[in-house]
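Take a look at the structure set out below.
Left out: one protein chain. Kept in place: all the others.
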Amino acid sequence: MGRRHIYRCPLRWSDMDAYGHVNNVVFLRYLEEARIDFMFRLAPGEGSASFQGGSVVARHEIDYLRPLVHRHEPVTIETWVTKINAAALTLSYEIKDEETVYVRASTVIVPYVLAEARPRRITPEERLFLAEYHEQAVAV
Amino acid sequence: MGRRHIYRCPLRWSDMDAYGHVNNVVFLRYLEEARIDFMFRLAPGEGSASFQGGSVVARHEIDYLRPLVHRHEPVTIETWVTKINAAALTLSYEIKDEETVYVRASTVIVPYVLAEARPRRITPEERLFLAEYHEQAVAV
Amino acid sequence: MGRRHIYRCPLRWSDMDAYGHVNNVVFLRYLEEARIDFMFRLAPGEGSASFQGGSVVARHEIDYLRPLVHRHEPVTIETWVTKINAAALTLSYEIKDEETVYVRASTVIVPYVLAEARPRRITPEERLFLAEYHEQAVAV
Partner (left out) sequence: MGRRHIYRCPLRWSDMDAYGHVNNVVFLRYLEEARIDFMFRLAPGEGSASFQGGSVVARHEIDYLRPLVHRHEPVTIETWVTKINAAALTLSYEIKDEETVYVRASTVIVPYVLAEARPRRITPEERLFLAEYHEQAVAV
């Protein structure tokens, strides 16, 4: 079983909507932050640097389990890899507290050559990096 | 085959991210606007008014097919109903132009009694309204 | 007295914050939309095209007069020019309805050469265009 990347995501007061909860759309913003932290900070090397901007989101699935209200403490986002294909990978996430899971989600990401506007294959270096976080998918 | 609700969704320049495309998260904001337009405008009557605020998003699935760049013309969002359960319904959407489909998505919605913070069953009046837009799901 | 540029600005439900009003920050987003509409649509010619992206916001002043709640009708934003200097201009705005003024604001804009990251002078063509909308400043 692989490692999980931990990101402590700060909330903003304006993440709440008129019902006084963090709006469902904003959770995808949180996932973006976790994903960027995963890809930028942990993959600063040669091969993997290509992910920086050089990837597009192809699909999201997201399940809302519990409402979340603004507070000053960040929420924890665990990110791991549930699928590695030739030219796509799937990340899975949980947005949680010690006691509560608020959201489960997954994102299909396609590595991309921005300059030529075309998808590309995952490199061996990237595969090695991703494998560390690879874990069987739980049903989302 | 059911009707489809048509919403002409205006873009904002700030919907674009640093890559110069409408950001993937923002498309869910567009879907929220289409959904509110569907539920608020078309369901202003007694029974269906309960949807106003009295519903929560339980799940989204969203597929990104083509990138979208800011322009002054709105995009078209078609919304229809692909499932009606006792206490949940599924909306499906396409975000499109005459020539291009940018996004396909679906949302599971649970009617809710806000005051008591509990889910509730779909009323017969709501079912009647939703049935008009009911259509077999296409694979998303 | 000069012309005023009229922009009909659509609201989004998510523009409201947890207090159920359009959030004060969001009004500056509305002004951005009005400004882009002013500069992009009305100034598509040679000289003025340089404003497209080729300008930076140097300062905002904004007064909040009345709260605004989400509704399906757009608000009206009137934009005009209150100052034209050698290398800066000031736009003034009102966000309003037929009956109510919600916001009065002004923005100092500096034309910019993006490629060289330096400010530049307003061209004679731009000055001509701006002069049409020039009006003595009202106290903001």
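Quick notes
The chains carry the letters A, B and C, assigned in the order they are written, with residues numbered from 1 in each.
In this section, a residue touches a chain if its C-beta (ideal position, glycine included) is under 8 Å from a C-beta of that chain, and two chains touch if they have at least 3 such contacts.
All figures in this text were calculated on a predicted structure; none of them were measured in a lab.
The missing chain, though absent from the display, is touched by one residue of B:25, B:39, B:103 or B:122; that residue is B:25.
The residue touching the chain not shown here, chosen from C:28, C:88 or C:101, is C:28.
Within the complete assembly, residues 10, 12-14, 29, 32-33, 36-37, 40-41, 72 of chain A touch the chain that is not shown. Across the interface with the omitted chain, chain B contributes residues 13-14, 16-18, 20, 23, 25, 70. Although one chain is not drawn, its touching partners on chain C can still be listed: residues 19, 24-25, 28-29, 32, 53, 56-64, 67, 114.
Keep in mind that, in the parts below, only the chains that are shown with their structure count from here on.
Residue positions 29, 32 of chain B are each in touch with at least two other chains.
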